[in-house]
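Only one protein chain is missing from this complex, and each of the others stays in its spot.
We call the chains A, B and C, going by the order they appear; numbering starts again at 1 in every chain.
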């Protein structure tokens, strides 16, 4: 296939302080489907995703990110990527038993984040027939997000982390933000045509989680999501507005455990032959909130 | 890169009866950029495309399609695909001298269409800086289509043509429509995450052109395009409406030489692990015009 | 009040062949609220209307329009309008007992349509608190039309009917379409800032009903309505498209008894000092379907 190796970010696993409360947020307000749950975990997906789940919530004492998992095209890609990672000196773990999912491999990025790769997951479909499907399901709730979109992670060693995703996993960079000293502040890494599947921003503390993003497909859906957040007392961090980076409409907000979420839409189709777009630190406001050209301090400081 | 081999449909080349009249249509009404022209050809692009052109108009005595060209990731992909095509018994031509473009190879599909592959094209950018870009250019005209999206081609041997794109060029199928006798009526072929870069529909006459599609990014843009078509006396074939196939908003209309165009938006993100969606002949109306469930006879019969 | 006399079209009463089937259409597909019903009648309203009902469906042997009722500002307006109507030679009936509604008066237009005026109706609210209301209710179904908008009626003596609405009821004309012989083909009559509350089109048969229209508030809502019509097998007559007359987005479709409906949005704010816009018969296509400039024959001929 022309999409080979890593296809997409497939799963983000979050720790939450109260599973029931967070289920109401992710299922009833955002409109994700609850696919499965056990004593400590809930598995959810956007209605238009075909795989079993894209979001795992785990009851824990502290909010944050357990791991991000990327789906590869073929089972033998796992061996190939293991080889390339180990050749670069990265320790790779076997993760044979994943619920609803084939075997995975795991490693830790220089930024301190747990990453998994997997090739197979149970398919449950998008609620529409595969033969002569209707346009959309009848029972989409809340903000009706269609799919998990990307994650943004905070940690040190952003340049080394970018290099690892490019060299070991064939990601391409769509946009970058550099500090005045020339160091890399932020990198947006794409494996297919989304402008990023994952991004990293420089931060002293390793392994921190900034946000998981869900796709909304229009300005009308963006404003409707905003209204639902008002109605359901969801705390908004920033937006509705538009990012200069990624040319995307956005609202940042928090789940009840303090993990930041985003609804995200618009943007452009990324191909690896597109020029990399660059930003300077002095343009951070324009990059984050294009209309307001305003740096929201919580964006830079509040992570889980 | 995770996008390897064929990245996208990069160029569609059309024959038009009057270049000046058609320029007014494609540049002033659709809002494509005129990048270059000579005595017999005009080269245009959507504003948000970075490569030199995606549409070539050639003055000719008869409307129709000269060729569709696909951009591959690396120059050595051309040799690789030549080998795979020849191994399948397909004759491959060298096309060393393409204006504004690196060397290409060409072949003819079982459906009778001229296809080219190329790896390099001059880049002219999308009108925005690559450093700290604005959100959009100031001077977008007309319907403001952002990029050339896909082509639909009519001809015989659709099953063989599908097989060739899959086996030689690594395309995946997103949706298919089958006739009551089990034969393949239509196939939608994707090389990246668009639900198709090219589609084929069974037709007795080989090498026929159905439409070239341009991306519009919202319902508001769809309705605005419709108004511009009214204002500029563009003849609409069907729409504004929504396709069941591809879950896309659409308007079909004709350029002044009788080549069908489409503005197209919405749809879904296609990955090669998504189930293939299938349609029967009795569901053609729902597939083409989901709200109306109506088969527009001209859709099936009028080609150039 | 600065809005005096006739405020708006308040109720349209339709005959339907099967009340249950039509309830599914108006309540579940269009998203009207069912407020009350008895053995032969159902009373419905748009979610954002405060009065008890705006649509009455009556089980009958033949589809069509029982009457259109307009709400006036004050009870003594009824006497005032009775006086003006009678001074113009129009017979006026007393209609003292209307369900959920204060006393009304009735008369027949030169076009053969039954018109009522009333000043009072029970208020049931729009589902939101009058103190510190939320943005919208949680339980809006289907196409989520917000309110009944206007009616279009077919019959003879359009000029006389227009004159009656202007002289007796203080309506103003927003737009008119004239035939080549100078006679009035269509008139759009406004009592407040909507470009029409009622319109009349010349037709040999008196008292015929063309459509009742319901408001939708965006292009996204228009396209979503179209999809719901596809999903629920609602037969579309025309659209989604835009009217040249009224500058409005529109879909025409039929209820299960053959009464034509419309979803309608956009348009402009009408004030009585705006110039009257005029159209000629040769511009009928542009007036009805601006993008397509196409006269849909059923629009001119199919009435109930």
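The rule we apply is simple: contacts are C-beta pairs under 8 Å (C-beta built on N, C-alpha and C of every residue); 3 or more make two chains touch, one makes a residue touch a chain.
Please read these numbers as outputs of a predicted model, since none were measured by experiment.
Novice: Among A:219, A:255 or A:273, single out the residue that touches the unshown chain.
Specialist: Answering carefully, the residue with contact to the hidden chain is A:219.
Novice: Taking the full complex into account, find the residue in C:35, C:191, C:208 or C:303 that is in contact with the omitted chain.
Specialist: Answer from the full complex: C:191 touches the omitted chain.
Novice: Which one touches the absent chain: B:59, B:227 or B:278?
Specialist: B:227
Novice: In the full complex, which of C:34, C:141, C:277 or C:302 touches the chain missing from this view?
Specialist: C:277
Novice: If the hidden chain were put back, which residues of chain A would touch it?
Specialist: Looking at chain A, the ones touching the missing chain are residues 218-220, 222-223, 226-227, 229-230, 233, 236, 240-242, 244, 249, 251, 286, 290-293.
Novice: Determine and list the chain B residues touching the chain excluded from the picture.
Specialist: Its contact residues with the unshown chain are 134-136, 138, 218-221, 227, 230-231.
Novice: What residue numbers in chain C mark contact with the hidden partner chain?
Specialist: 1-8, 48, 50-51, 71, 73, 123, 125, 130-133, 135-136, 146-147, 169-172, 191-194, 217-220, 242, 244, 247, 266, 268-269, 271-280, 283, 286-287, 290
We adopt the following convention: only the chains that are shown with their structure count from here on.
Novice: Based on the touch definition given at the start, go ahead and assign the chain network to line, ring, star, complete or other.
Specialist: Basically all the chains touch each other, so complete.
Novice: Kindly work out which chain lies most centrally, taking the average of its C-alpha atoms as its position.
Specialist: Closest chain centre to the overall C-alpha centroid: B.
Novice: Among all chains, whose Cα centre is located farthest from the one for chain B?
Specialist: Most distant chain from chain B: C.
Novice: With chain centres taken as the means of their Cα atoms, state the distance from chain B to chain C in Å.
Specialist: Taking the average C-alpha coordinate of chain B and of chain C, the gap between them is 43 Å.
Novice: What is the distance, in whole Å, between the centres of chain A and chain C, each centre taken as the mean of its C-alpha atoms?
Specialist: 48
Novice: Listing for chain C: what residues touch at least two other chains?
Specialist: Residue numbers touching two or more other chains: 218-220, 227, 230.
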